[in-house]
Structure formats: structure tokens, C-alpha cells
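Below you'll find the structure I mean.
With one protein chain removed, the remaining protein chains of the complex are shown where they sit.
Right after this comes chain A.
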Amino acid sequence: MAQYVFDRRRNNGPEDSFPPVFDSDLRSVASKSEPKPRKDRSPLDIRPIFLQPGLITQATGSTYIETERTKIACAIYGPRQSKNTSFHEKGRLNVEVKFAPYSCQRRRSPMHDAEDRSIAMAIHQALVSSVRLETFPKATIDIFITIIETDGIEGCVAAGSIAASTALTHAGIEIVGLVISCSAAIINSEVWLDPTDEESSSSNGTLVLSCMPALQKVTSVWQKGRMERKFQCMKACQNRSDDIHAVVGQALLEAAR
């Protein structure tokens, strides 16, 4: 728990609070070490994706994405004038990620923490090579990603990258290709795509691959833990990214009609 500081800009509640612990939680802790097999999908399946561009009317471009228990809203503002920066010939891309306090099992503080920043950096690295920054000199593009519900950090990075790339296209910003992300975990030497929070915590290592299927190029690889078969993992992610690209393309074409 962080050091308590009185925040004059918020209503301050109790200094400390803890979520309740249920009997069923205590019972399931004992059997947590063994990962449970997946019930409703095979290891190489991903969760179904709902993707809808254009839900936030104030934003230049916006997207809402849902993959079962991961729900993310993304808004793009800009290109707009930079503030307090020097002259730069190319545009700039800013990514800000925010978890809603109610988005996790345990309540999150409304303040930014290290996890927000690391996810923002991962998404920024996935996107920045796909945006044609030279088409908007001196201006910046701000991407705001709000995570409404989360089921695993890897799923957030992957879904957030897909949502941001779709929103960039919806905003009319020139990009080299759509960026599609897919996450994977190694559990008992087997590749499981699109892991949930429970599967991630019981795995040896996790990986998030971002690529542009149209150009067959990889933009970012984000890995944690110990991976025994990285390239097999990346190949599985890349194959699945082609399918996700079709879903994203279909959603964009329907929104444009």
C-alpha cells in the first residue's frame, strides 16, 4: 500500500481499505498452482472480439473494443497544436492509458501508476512505426485509452493496440498499415493464445506480438518471464493476427458505409 497522502483535489475516504476475502477464495487458493484446462476454447483460439468505431462523438476518432471480460474505450484527438514544445519537423504521437478504478478485482487508485505507463509505452511502441508522422508536421496526436474492465494485462495491451490503430484509421490519420496485436502464454510447454489473467499468472512466460499483416511486418514484441519456444509462439500470434485483421477491416468498412 502506498504512503497515504491527503489529496486536496478529491474527496478523501478512509486511509486504508482492503477488499473482502471470501471462503470460496480461500478454498481455491489451495488448488491454484495447477493451471486449469480451458473449457470453452482450444489453446490456439482467441476470445471473440466486438469492435465498434465512432462511439465517442467529441473525439476525432474513437473505438470501443470488447473481448469477453476486457472492455476498452479509445479516443483520438488531433492532429492538434503542440503545447510547450520546440519546433519539430515530424508529428508526435502521445499515448495515455488509464484504468478505471472499478476495472480490476482490486480497486485501483485513480492516480497514475507504473503499470499505466508501461502499458502506454508498449502500445506507443507498437503504433509509432505505423503512423506516417511526416504528414502532420508540428502537430501532435493524443490517444487516450480507458480500460473499463480488464482480464489480464497482456489482453489489455493487445486489445488496446488494436483499438488505437482502428481509431487512428477512423480519425483519418495516415498510417502505413493496421496494427494488430495478439498475446500468448506458455503453459506446460504449450502455446496458449489470448491468455486470461488467471492463465497469465500460472504461466511460465507471456508475449504480446504487434504486427502489420498487410505488410507482413512486426512492429513490437513484448515479453515477460521465461519462453522456451519464442518463435513458435510468435508464428502462432502472427497467424492469428491475420484473422483479427479481417475482423478489424470488416468493422471499419461497416462504419464507413
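General observations
Just so we're on the same page, contacts are C-beta pairs under 8 Å (C-beta built on N, C-alpha and C of every residue); 3 or more make two chains touch, one makes a residue touch a chain; residues count from 1.
One rule holds for everything that comes next: contacts and distances are computed from a predicted model.
UniProt records the chain missing from this view under the protein name "S1 motif domain-containing protein", selected from "S1 motif domain-containing protein", "Electron transfer flavoprotein subunit alpha", "Trafficking protein particle complex subunit" or "2-oxoisovalerate dehydrogenase subunit beta, mitochondrial". Checked against the full complex, the candidates A:Thr60, A:Ser103 or A:Thr150 give a single residue touching the omitted chain, namely A:Thr60.
Checked against the full complex, the one of A:Glu174, A:Glu190, A:Glu228 or A:Asp243 touching the unshown chain is A:Glu174. Hidden from this view is one chain, which touches chain A at 58, 60-61, 77-82, 85-87, 132, 136-139, 169-172, 174-178, 212-215, 249, 252-253, 256.
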